[in-house]
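The other protein chains are all here in position, but one chain of the complex has been omitted.
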Amino acid sequence: MLWDLGSVLMFMVTSLVIIGITLLIAKLFRRDNPTEEKLTSYECGEDPVGNPWVQFNIRFYVVALIFLIFEVEIVFLYPWATVFKEMGFFTFVEMMIFVGILLVGYAYVWVKGDLNWVLPKPKYTADFDYSNVPRFKKPDAEKARKLQAVE
Amino acid sequence: MLPIEYYLWFAAALFAIGVAGVLLRRNVIIVFMSIELMLNAVNVTFIAFSRQMNNIDGQIFVFFVMTLAAAEVAVGLAIIVAMYRNKKSINVQDMNLLKW
Partner (left out) sequence: MESFVFYIFAFMVVAGGWVVIYSNNLIYSAFSLLFTFVGLAGLYGLLMADFIAATQILIYAGGVLILLLFGIMLTARKTSIEITQSNLPRLPGAIISSLIFLLLMVVIFSEPNWNSATNPGVKETVPVIGKLLMTKYLIPFELASILLLAALIGSVFIARREDS
């Protein structure tokens, strides 16, 4: 059995070696002429401004947390699945209890709206009333006449 | 087949590193990672003795420890995030109030 795991190890080592050789060959053959312009991080043509450390939305964290909990549940399912066939119906009931208890948590986060991604409300939609926005106001007739008189 | 002492020394070293991290660092997240290191050191001992005794129960213990660690990280980081929201700091020494 250690031999089987050894093949896994050899797989990992081989992949690392292949990546290393590829990078090494690229390093040997490419031109290396960095300028300050080239070394800036790529921002689709813009100059990068400010700190990359922005405060993330807490919703990312909540989703990652739900993922972690249910990942643990999946890991519990795996050894059960290997013995389910020979141990019969009782183990099925046990696992359904396990999954059912965790589904309560899933229902909780669903009902409380933690899975909903709250999009920011678009401000200017088709039925938006543009008349109050100064930019879109009809030109004032009185003002225009005054301006013309001045000119 | 390596003798079990190798794994015990290794686990002792990892545990000591975890203790040092908890005692020396003032950042809550680093303290958290150090606790994970200590849990992992204990897991290594469990697995080593499980092989030594030819007994699979140790692996089940490790499995439950991992479950517990996952739950602990979920709740602990939620607490850290909530504290950061209130106090704008993740320094252990700033967390000296039981109630905000």
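General remarks:
Letters are used for the chains, namely A and B, taken in the order the chains are written, and counting of residues starts over at 1 for each.
The criterion applied here is as follows: a contact is a pair of C-beta atoms (placed from the backbone, for glycine too) under 8 Å apart; a residue touches a chain by one contact, two chains touch by 3 or more.
Since the structure is predicted, the reported quantities are computational estimates derived from the model, not experimental observations.
Residues of chain A in touch with the missing chain: 1-2, 4-5, 8-9, 51, 53-56, 58, 60-62, 64-69, 71-73, 75-76, 78-84, 87, 90-91, 94, 97-99, 101-102, 104-105, 108-109, 112, 114, 118. Contact between chain B and the unshown chain involves residues 1-10, 12-21, 23-27, 29-30, 32-34, 36-37, 40, 43-44, 47-48, 50-57, 59-60, 62-64, 66-75, 77-82, 84, 88, 90-91, 93.
Simple rule for what comes next: only the chains that are shown with their structure count from here on.
Look at where the CA atoms of chain A average out and do the same for chain B: the two points lie 27 Å apart.
Taken in their complex, chain A has these residues touching chain B: 58, 61, 65, 68-69, 71-72, 76. Interface of chain B with chain A (complex): residues 66-67, 70-71, 73-74, 77-78, 81.
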